[in-house]
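Removed from the display is one protein chain of the complex; every other protein chain stays in position.
On to subunit A.
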Amino acid sequence: MFDKLEKYLSPVADALSKNKILSAIRDGFLITVPIVIVGSIFLLISNFPITGWSEMVASVFGEGWETYLDAVTSSTFDVVALTGVLSIGYCYAREKGVDKIAGGVVALTCFLIITPKTHIAYVNEAGKAFSGFSFGNLGTSGMFLSMITAILSVSIFAWAMRKKLVIKLPDGVPPAVMDSFAALIPAAFAMVTFFLVNIIFTNTAYGSAHAFIYEVLQAPLVGLGRSNLFEVIYQFLSTLFWFFGINGPAVTNTIFSPIHKVLTQENYEAAKAGIAMTNVFTSAFSDFFCNYGGGGSTLGLVILMAFTGKSNRIKTLGRLSLPAAIFGINEPIIFGLPIVLNPLMAVPFIFVPVLNTITATIATSIGILPITAGVQLPWTTPILFSGWLVTGSFVASLFQLAQLAMDMAIYFPFLKMLDRKYLEEEAITANESDELDDLSFDDLVLE
């Protein structure tokens, strides 16, 4: 059965990772992650989860101290479409094999071309309308448009480059001068296209490309992300890929991560506007309440291995992988226990994250687990800290502990069976060695 499943899954992983558009979007958003995490730290300080915090700091630094921090938060969270379009453009140019930073800048420019620059709602005394870009178009609601723009503009740019639609200068002009003109015609092609796109959308009922993509594409997709099954499907698929030894999130994130990102950002914007946050399935929820210790939620398993394992193999591996597991890294046990294609471990490995997701979803909907506050932390943040920081409540840390205990209870019987099997094997087999073990480094001198 596993062989058959692998036959279907491997080509999917292969196709998704080879797809240049999806890789560019995934890698592009990865570039923006550190920026958003630093912004999150500023967001955390200005909304630190301690009652009376704001007044306490105000008594030292004076009222309005948050404004300075918000300048940083805002420049990361509120312009994600802008940083996104630049970095996706850069990554797509890399995939296409053309000048990377030129591609990124062309994408950024094209995005700005189709972004509305006036706000008729804001008119000053002289009757002049506000002129400039508004956060509303550069942040969350522009995210899907930023992906489309980056891919489309760089495609045009790369196409023109490949067609050699560049300015030819007479011999004798230094090559460096030639290079500086190389991007000119391709950039012009991309920009003129978006010049036309802007004219078309401005004259439709939508008024702008932003409104069109938001209503036609982003809102329905993000709507899917609000359905109860969304996170369960994501966790199930990610773990299923891991079971076959394929980095699951690396595959599934190509599709799910933009939706997670938008859901997270919407909570941030709701909190900022002072309205209730409604999105359960944020990146933080996915990282910190569905999975502990890497794919398959194996932190509990590793603890059991290290402290209850009887066979040498399990005990040693458990102790070796515990430090990494605390930070969410578990490849040593995925390949070492192994979990990959191990029928005994398939059931707990695939269903523990699903069960975590279901219990956390229920706990959130009945109000035990607070909703995550738009803060984004590295997925390596350890259990307990992560729960507290993303919700601002210790209840979340306690909830994480309860889930960890549940995970351990589920893994325990399966691990015991494996442990017994390994003990028997260890009793029989003497040390086996192969060619690599027989080789000494003296035989391997490189000239």
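Basically, a contact is a pair of C-beta atoms (placed from the backbone, for glycine too) under 8 Å apart; a residue touches a chain by one contact, two chains touch by 3 or more; residues count from 1.
Simple rule for what comes next: contacts and distances are computed from a predicted model.
The protein name that UniProt records for the chain not on display, among "Phenylalanine--tRNA ligase alpha subunit", "cysteine desulfurase", "Peptide/nickel transport system permease protein" or "PTS sugar transporter subunit IIB", is "PTS sugar transporter subunit IIB". Of the candidate positions A:V166, A:I255 or A:I329, contact with the unshown chain belongs to A:I329. From the set A:L112, A:A182 or A:A250, the residue in touch with the chain omitted from the display is A:A250, counting the whole complex. Seen across the whole complex, the unshown chain contacts subunit A at 10, 13-14, 17-18, 27, 30, 91, 94, 242, 245-247, 249-250, 317, 320, 324, 329-338, 340, 380, 436-437, 439, 441, 444, 446-447.
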